[in-house]
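Each remark here refers to the structure printed beneath this line.
Omission of a single protein chain aside, the complex is shown with its protein chains in their original locations.
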Amino acid sequence: MAKELIMTGCRAAAEGAKAAEVEVICSFPIRPYTAIMMELAKMVADGELNAEFIHGEGEHAQLSVVLGAAASGARAYTGSSGVGVTYAMEIYSPMAGGRYPAQMAIADRTLDPPGDFGSEHTDAMCTRDQGWLLGWADSPQEVYDNTLINYRVGEDHRVMLPQMVCQEGYFVSHIPDKVILGDQSQVKKFLPPYRPIGPLSTTKPVSHGPQIRPDQGAPMDAMRAAVFLDVPKVIEEATADFNRIFGRNYDPFVDQYKLADAEIAFFVMGAHANTCRKAVDRLRKQGVKAGMARLRWVRPWPTHQLANALGHVKAIGVVETSTSYGGAMRGGNLIHELRASLYDLDQRPLVTSFMAGLGGETIWPADFDYMAKVLTEMVKEKKTKRYVYWIGM
Amino acid sequence: MAKVHEITVWARGVIMDKEGRDVINIFAEAAKMEGKHVQAFDNYEDLPDRVLVTVRKYVRLSDEEIEHKYVYGNDQPEVVVVIEATIVKGIDVLLGMKKGGTLIINTNRSIDSMLKFIPNANLLATIATVDADGITGVRTIDFSGSEGGVDTSGIGKGIAAPIVGAMAKVTGMIKKENLAKVVSDVSGMERGYKEVKIKKLG
Amino acid sequence: MQAFNYKFQQLEPLKSFKRVPVPEMYVPGHRTCAGCGPALNYRLVAKAAGKETIFIGPTGCMYVANSSYLCTPYAVSWIHAQITNGGAVASGIEAAFKVAARKGRNTGVFPNIIVMAGDGGSVDIGLQAMSGMMYRNHKVLFICYDNESYANTGIQTSPTTPYGAKTTFTPPGKEIPEGKVLFPKDPPQLVIGGHPAVKYVATTTIAHPLDLMNKVRKALSQPGPTFLHMLATCPKGWLFPEHLTKEMARLAVETGMWTLYEWENGTYKYTNVPKKYKPVNEYMKHQGRFAHLKPEHIAKMQAFVDEKIKNVKQAIAVAAPVPTARQKA
Partner (left out) sequence: MAKELPGYGTINVPKERQVPFGAVTKAPVCTQQLFITSNWRVVRPVKDDEKCTRCLICYMSCPDACWIFKEEEDVMEWVSDFCKGCQICINECPSDALTAVPELDFPDGVVRLDKPF
């Protein structure tokens, strides 16, 4: 029986992993994701989950352990935050290129220096070009759901890629909210067992990852790129199945809120969407035709879906929660790809970006009001005056 | 564009890697003195070299700037130099050569006995042998210059000297006097120049 | 963790060359040097382990030279690991096979899981992963095939490169005449010193094939992590003629540069201890990497080795072991 509980994003992630019956788990402590592993450790200790719980000697080892486990046919699970995510950097490409569909839970944390527990998307965003599936949840409920959806998509034989299931540290990972946990019969219906391709075995011996010549490198890259042409379809199928089986209502790629007739729109990712929705409601009451688009997947990037959802809007404010120092817009990462996605439209929306929610800072309702003011002026003047606004600076 | 002369040198990994590299460096260095645009480099795919594996080294000479200088292999060598004679038995060293090319082999065996191992010798206008091991008997084994490192052991002390001497004589591409300014073992180079055996074919 | 009886393998010792398993598990057709010590090492290990085996190959010569261009010489399953993470990848594999056994997905014998790491992949950049694996009590045999340098990248110094050796990172020069000035790490002592889960550690060389294979089989018959340190001489990196590959390993033992021992549950057992050690120069003089050394440097090396040998003499030196098979559980 599905049951409704109040829990944090960390607990929700652990519940998702438990529902997926993960078999090899590798931990290393770093706040704030640590709680996920604390929950799983207890589940294993209590015999609720038949899994190997391995204490990795660092994030690099965590990724390496799950790589080996996935290569041997086990459903594997790990996670990290902040500098832990970047410490493991070497292993992201081998995992994706070797097509090992393990999952990594991220509760975002700002990168050093100096130490800062606050959430910021920069940690996981650093890995976005390594060939993983990557996306953000906006609530503990979506964390649970995404855990299952990601395993389903990642382990699909048309995909076979590792997945990064992200949630913001603290905002989602530590603030409890309502979560409906699926019944195990629903989970079984949605998520088939992991079927590895060419796993390490003593009966059918294989070689994983022999060296290639430079002229074999380009085909390797092309084939890795080609997978991403098929991923969107698999995501659509999986989301539709998930919605049907679990009674949810996700848009596969872009969570759209009052966008249909919007003149200005916020482009957000993660939990700040919750504040943003309320801001949209309030602005609407004041007569401002505001809307919101929330990105669910950064990889694969939903280019056409975004053009469809946002093409009619007059001005878009990208709420950036990651940094791209010296980047084209001198702000965050999302604006680059959003602008590129809209480039071929006949009538391009004006696009600027707002650096907000960095270092764990809350984005306040008033901040959205300020952004709306900037966007409304842009509409009035029919031009983008600045690429980037640093909120409060 | 001026013609680019491509010379490919074949050696064996580790035990003759340094000698092979010396050959290309000496040859290119001497050609530079004559105002040529030059290039000398190892085949990158052959690295890291392993003991006895075949390795390729390249020289390019031209009167003008070399257009394809970042293409990392000689596709159409007009001169092929084989520093270890057995290589001709196991590899088509003339691959890509246009008719009328030159082959120089370090061996004390007769030219005719070597020709038996070269099924496509019809590509050659000239074949030559030089007994470099007999002349100097020295092979410098050193890995300091491989992988683009600094070569610390001098240039042309071993069998490379007679081989470049022979190359100068057979190809006529560079002057012996300039070689003498580059190689350590000048008399070895002179002997290679003098003692090389040349046979014109077809 | 739940008590579960995994079907760990028990490999009987081999009594003579004639009893050595015939099938090659590391087959010919690879790009290792002619006369490659580590390749011979790999072959003997694979032969001793047999077909129910999975190899983890961290980056190094034994990755790059062996697996060139999408073809490999491993007749058993093999996976590339980064040079950094051999121990960790092996941990994941072992864990996966344990779960599969518990869940009844895999009912066959538990595979031999062997990490074949170079010295860099073991006790330099790979040390953390190796140590983590051993601490966590995974049933993995970690082998350090020690060719005393980063050979694949063109012979750079590693923590096991001996004092006085020339490498491309320790070239001798006016200011630093001896090339390498540091003394090497001692890999088995690193393992023995701090890993209570490890009950069996041994050293061997490619010049002692039966000894090597039996140590592999004994290590694989343990229920937990084990470590073997193997001297795999390197003609390219050490600058000696390739036909002397085994000769160098033999001389290493005869001069005390290398000692053969087993460490089992806290007890040392030394073997092949020469009645009288040859001077270290008997070993060094064949190798171009030591050619630049002056007598005072060689004396320094001799003193280092003498100190090491003293420990051997203090310990009990016994005749060559016939490895005992562990009691079947």
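Which chain is which? They are A, B and C, in the order written, and residues in each are numbered from 1.
The working rule: a residue touches a chain if its C-beta (ideal position, glycine included) is under 8 Å from a C-beta of that chain, and two chains touch if they have at least 3 such contacts.
Just so we're clear, the structure is a prediction, and the values are computed from it rather than from any experiment.
The chain that is not displayed touches the following shown chains in the complete assembly: A, B, C. For the options A:206, A:374 or A:388, the residue in contact with the chain missing from this view is A:206. Residue B:12 is the one among B:12, B:60 or B:169 that touches the chain not shown.
Among C:103, C:243 or C:310, only C:243 touches the chain left out of the display.
The missing chain, though absent from the display, is touched by one residue of C:8, C:78, C:97 or C:110; that residue is C:78. Even with one chain removed from view, chain C keeps its contact list with that chain: residues 17-18, 20, 24, 26-37, 39-40, 43-44, 68-78, 209, 242-247. Contact residues of chain B toward the unshown chain are 12, 46, 51-56, 84-87, 89-92, 95, 107, 109, 113, 116-117. Against the chain not displayed here, chain A makes contact via residues 97-100, 160, 197-198, 205-210, 212, 215-216, 218-220, 222-223, 225-226, 229, 303-304, 307-308, 311, 344-347.
FYI, only the chains that are shown with their structure count from here on.
Chain B and chain C have Cα centroids lying 40 Å from one another.
Each chain gets a centre from the mean of its Cα atoms; for chain A and chain B, those two points are 57 Å apart. With centres taken as mean Cα positions, chain C sits 43 Å from chain A. Among the residues of chain A, those touching two or more other chains are numbered 213. Residues of chain C touching chain B in their complex: 31-36, 64-65, 151-155, 168, 171, 235-237, 239, 242, 288.
Across the interface of their complex, chain A is touched by residues 1-2, 51-54, 56, 63-64, 67-72, 74-82, 84-85, 87-100, 102-103, 105, 108, 111, 128-129, 131-132, 135-136 of chain C. Chain contact summary for the complex, chain B toward chain C: residues 13-15, 47-53, 141-144, 146-147, 149, 152.
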